[in-house]
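For reference, the structure I am asking about is given below.
Missing here: one protein chain of the complex. Every other protein chain is in place.
Our next item is chain A:
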Amino acid sequence: MKGLRWILLVAALVVLAAVPWFGSDVLVQFGINALLLAVLAQGWNIIGGYTGYASFGNSVFYGLGSYGVAIAMVQWELPFAIGMVFGVVLAVAFAFLLGLPVLRLRGHYFAIATLALAQVMIAIVSNLSIAGQNIGLVLPPLNDDRLFYELSLILLIAATATVFWLTRSRFGFGLIAIRENEEGAAVMGVNTTLYKVLAFALSGVFSALAGGIHAYWITFLDPASAFDISLNVKMIIMAVFGGPGTVLGPVLGAFVLSTVSELLSSEITSVAGLFFGLVVVVAVIFMPRGVADLMRRFRATGWRYFVKNLKAHRI
């Protein structure tokens, strides 16, 4: 059983890695988007799924990563890789500076506080001349979708490996303990403040790297699109749909929902948005722990799985 799972995983990776060699341009571009969204969902999974802090600040990390690459390449004429490092440094600095005060808040208060961060960043960046103010920056174009695709895939593998490590490590257990009961974790010796900030930073690193790749690929960015809060909503929906606090759930969620949304928007544009919302609402009601939990338990409980979830909502 375990061996089979590994074989399937490796096979899936080989197929994914080969897409740019057999797929159409459109498929590869769809793939880059889907992979980057999966990275974002997986990054959010670290702070939201494992640590239990529903962050709306991850689009800020994404924006910082985008601007890190753009500023380094456009203003300082440095290579892309250094821009990525710069973006990561910005994200980590942000996580420590703002994470410390914001992570003292719990539940809804934390969500609302982080929600405000993106707006603040748009205001700040719109007034920075080094960031091109509200006009934005245009990056040197690189016409190599195959490279962007493989970079995104490597990043997704790194993010997923990191999350897998969480499920096997003391650090990850500390985060889970914080999610399950923060006071209970503290009296057992978990340095909750430090762990939360580290989780926020780690989550931010992956968001920033995704933002950096995206910026170089798209070659253009402005404050409103770099710090777009709807992107944060998207990553949460994908992670929650797939299964927050699981290793593969957010990736699955990102792939499934990217595909559904792509199919719908090419067929019936007007109802696409509505249908997408409906799918998510139904999913949250009938399988609140995501696809990953559904697949794990459906075999044992059958259709009762949905009934049980429905009852849990007291509808």
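Please note the rule applied: a residue touches a chain if its C-beta (ideal position, glycine included) is under 8 Å from a C-beta of that chain, and two chains touch if they have at least 3 such contacts; residues count from 1.
Note that in this section contacts and distances are computed from a predicted model.
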Protein name, per the UniProt record, of whichever chain is missing from view ("Pyrroloquinoline quinone biosynthesis protein D", "N-methylglutamate dehydrogenase subunit A", "Pyridine nucleotide-disulfide oxidoreductase" or "ABC transporter ATP-binding protein"): "ABC transporter ATP-binding protein"
Chain not shown: contacting residue from A:Arg5, A:His108 or A:Arg168: A:Arg168
Per the touch definition above, residue among A:Pro79, A:Pro141, A:Gly184 or A:Gly277 touching the missing chain: A:Gly184
Footprint left on chain A by the chain that the document does not show: 168-170, 173-174, 176-177, 179-181, 183-192, 245
